[in-house]
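Have a look at the structure below, then the notes.
Every protein chain of the complex appears in place save one, which is left out.
Lettered A and B in written order, each chain numbered from 1.
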């Protein structure tokens, strides 16, 4: 920071840094606290002043979790589920986003608005009819049954339309057409490489949103072998158990992989945002 | 497979037409077909799993049904039951209050954060961005558990401990009229602020840097830059987040449900409209009134999103005129 000090040093910058540091702290603190609780016995919840340092039960609490639920199996199921949902959503969204951004066709605006409007149907009420459909298709207890409703992602189409509209120039598309490229070829060879970074953004958003879903998965997956991690974790939280150290240990270890994946893709994720503007 | 094969056929057809005369015209038709084809996956999946539930709910709104027995047609009775229920209006009130407290500050603080994160002088950019976005990747169960303990009812809860430090009395966060609303708003805010910030950041980066450069040469300070360049040009993104926040806030369900736990559907302090309809359907086994509530909610959402979108675009326009 030293080199920027000189004349450019200003109250504005100090304020901005302070604001950012406070915001980051608030963002991160619950993660730290989750970790603290995951390493302590239940009683640590009720101490005054509140416990702020990690304890020594990191392994013990986690072993208790492993004893109660098929943690790794559930993690694997969740991973598969989220990966497939993410890929399918990227696929559907980028194609549709391309169509909405670069083509003229009758009903375009109405269709686009109707996609956004599908968002406003409260999902909770669809539970029984959707369950009925999934059961009729024989998809109960299958990961496919658990993922199918997440294929509908209006936000994905919206973001892709914005991104393709901005970063793929009309001239490029026109030029390709003049070269005799088919529309699909244009999508595959020109649009896709350009929007790959945007996939990181949408991918992370979809992946994490799917990771956290509970109600639908609980309703559709009844066989412990098909449990996703949220369903498995919820079975830790029964009225007959108030071992919060153990519970938060489960939650903590279920969060870690997500944080790792996020940090891995963070560079790509950020660059997807940055590259969108550098043209 | 179908998409691929249609693609093949189309390629063949395209070879033929390009040789013909009406190239421009066929090009347009081709584009239309492609476009419909490309948006079809969404609509096909929606037709399979989205349309039927929606139609079913519409049908149920005029029936009395407990989920197990016979259905009976009751006309508009479900709507009058819901609209005459004080608890329904309480839930509308709760939803709006929590929505305002949870999402409105996000827009302001989100823009400020994005603005800072977009500054050229900023060090550790990626680290800050990652940290701000982190809350979004936690699952709701995790958030609710952590915040559930943070805002628990006893004196040792962290939130109460902090209140006590400032000389205030402890609060029953899960049963107090405002306590519950504040706690849930904080959860919503915490979880979604990073998400909105990232969307604003994406918007900011589409603003050409030389605009700021020019403004700086004209002697505009940071606040003026924010006001005359950032916000007007960010308008489409603000409208987007306002729309999503409005819809999201009016559909608030998971956060309060998990936070309140066992008492979620019996206490009224933080009962949202969707919780109200879920309670109707699954606790009270009244799918008719539940569906009627959903339809009323739909109307509310349409009104609010239209209103908010209209208001937001209005703000931008005024700015522009002012600027000119």
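One rule holds for everything that comes next: a contact is a pair of C-beta atoms (placed from the backbone, for glycine too) under 8 Å apart; a residue touches a chain by one contact, two chains touch by 3 or more.
To be clear about the criterion, contacts and distances are computed from a predicted model.
K.L.:
If you had to name the missing chain as UniProt does, which of "Gas vesicle protein", "Carbohydrate ABC transporter substrate-binding protein, CUT1 family", "Spore coat protein CotJB" or "Anti-sigma-E factor ChrR" would it be?
P.N.:
From the listed options "Gas vesicle protein", "Carbohydrate ABC transporter substrate-binding protein, CUT1 family", "Spore coat protein CotJB" or "Anti-sigma-E factor ChrR", the omitted chain resolves to "Carbohydrate ABC transporter substrate-binding protein, CUT1 family".
K.L.:
For the chain that's been dropped from view, list the shown partners it touches.
P.N.:
Contacts of the omitted chain with visible chains: A, B.
K.L.:
Would you indicate which residue among B:100, B:168, B:214 or B:284 is in contact with the undisplayed chain?
P.N.:
With B:100, B:168, B:214 or B:284 as choices, the missing chain is touched by B:284.
K.L.:
Which one, B:108, B:223, B:262 or B:299, makes contact with the chain that was left out?
P.N.:
That would be B:262, which touches the missing chain.
K.L.:
Contact with the hidden chain only, please: which chain B residues?
P.N.:
Residues of chain B in touch with the missing chain: 1, 3-4, 41, 66-69, 81, 85, 87, 149, 152-154, 172, 175-176, 262-263, 265-268, 280, 282-286, 288-289.
K.L.:
Which residue numbers on chain A touch the omitted chain?
P.N.:
Output for chain A: 42-43, 45-46, 84, 87-88, 90-91, 127-128, 131-132, 135-142, 144-145, 188-189, 192-193, 196, 218-219, 222-224, 234-235, 237-244.
Keep in mind that, in the parts below, only the chains that are shown with their structure count from here on.
K.L.:
Which bits of chain A are touching chain B when the two form their complex?
P.N.:
Chain A reaches chain B through residues 1, 4, 8, 12-13, 16, 19-20, 23-24, 26-28, 30-31, 33-34, 37, 45-50, 91-92, 95-96, 98-100, 103-106, 108, 111, 115-116, 118-130, 133, 148-149, 151-152, 155, 157-158, 166, 177, 180, 182-184, 187, 201, 204-205, 208, 211-212, 214-215, 230, 233-234, 237, 239, 244, 247-248, 251-252, 254-255, 258-259, 262-263, 266-267, 270, 273-274, 276-277.
K.L.:
Looking at the complex, which residues from chain B come into contact with chain A?
P.N.:
So the residues of chain B touching chain A come out as 7, 10-11, 14, 18, 27-28, 30-32, 34-39, 41-43, 45-46, 48-50, 52-54, 56-57, 67, 109, 112-113, 116-117, 119, 121-123, 125-126, 128-143, 145-147, 149-150, 152, 154-156, 158, 161, 190, 193-195, 198, 201-202, 205-207, 221-222, 240, 243-244, 247, 251, 253-254, 262, 274, 277-278, 281, 287, 290-291, 294, 297-298, 301-302, 305.
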